[in-house]
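Shown here: the complex without one of its protein chains, the others still in place.
Up next is subunit A:
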Amino acid sequence: MSIIILLLITGVGLGALYFLVASGLSLIYGLMGVLNFAHGSFLTIAGFIGWEVGRRVGDGTWSGLLIGMLVGVVVGAVVAALTELVFIRPLYNRHIEQVLVTVGLGLASVALFEGIWGTDPIQIRLPGWLGQTTNVLGANIPNDRWLLIGAAVAVLLLIVLFLQRTSYGLVIRAGVENRTMVTALGIDVRRAFTIVFAIGGAAAGLGGVLASVYYGQVSAHQGTSLLIFAFIVTVIGGLGSLTGAAIASVLVAVIQQFANFYGGWGDFAVVLALALVLLFRPTGLMGKVKH
């Protein structure tokens, strides 16, 4: 029983990490039709800069970590918004080329990170509490999972609030539904593009700092490896659906944890889940049929 609780909660913790990456991917795809291959780089650079700032403020302390998280959010948002403005916007409505540009940026930026911070992962120091465990119904849950889950829930709530309560949120929701109509009504959707990129980048940036907490290290390849799972999550959840991304993140991560524990075939279980979902529900769990 305690094993199952442990696997469930750690699974949700990993799912939280997936969600932080997948939420932005899904929003960007839903509004702009662009699959963003540079998303992993937003995560990695935020992870690195968050760590660089955090350790200068206070290595292994709460203030260092919290400021690192804040810096990560800002760096992620700024880098993502700049990417949209400089590289994506000039290729307006040419989706394949936009994807290709993000592919190129993804490859180039990882090489650059390797040049700056080296190819080997850097171990980081964390506040003591995060290294300890909490007993829940007999299962010892690592404390960093709570931080991950809390952050992901907060991000989910903030994005939902933004989408439901602000006028830009309204434009974005309408744009996901039918972009041509929104443009025809004379609303400048392009500003919404930048905002969506910034939001996605901010979530990924937070994810970058939290990924370094989860793995205990920062490395140039962290973003790339998480990105592949985030892609799978996005497709399973249904491209463009935030709720779908949230459900699929938890589902995929829990399946992965269980399969990893019983037989060590977690990665295959995820691919299998993707194949099954696409066979029986090609639009994903919460995806809408596009006309």
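Assume contacts are C-beta pairs under 8 Å (C-beta built on N, C-alpha and C of every residue); 3 or more make two chains touch, one makes a residue touch a chain; residues count from 1.
Quick note on the criterion: contacts and distances are computed from a predicted model.
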Which of the following names does UniProt give to the chain that is not shown: "Amino acid/amide ABC transporter membrane protein 2, HAAT family", "Putative spermidine/putrescine transport system permease protein", "YeeE/YedE family protein" or "Rhodanese"?
-> "Amino acid/amide ABC transporter membrane protein 2, HAAT family"
Filtering A:152, A:226 or A:239 for touch with the omitted chain leaves A:239
Given A:104, A:131, A:150 or A:263, the residue that touches the chain left out of view is A:104
Which positions on subunit A touch the chain that was left off?
-> 29, 35, 37, 87, 90-91, 94-97, 99-101, 103-112, 114-116, 224, 228, 231-232, 235, 239, 267-268, 270-271, 274-275, 278-279, 282
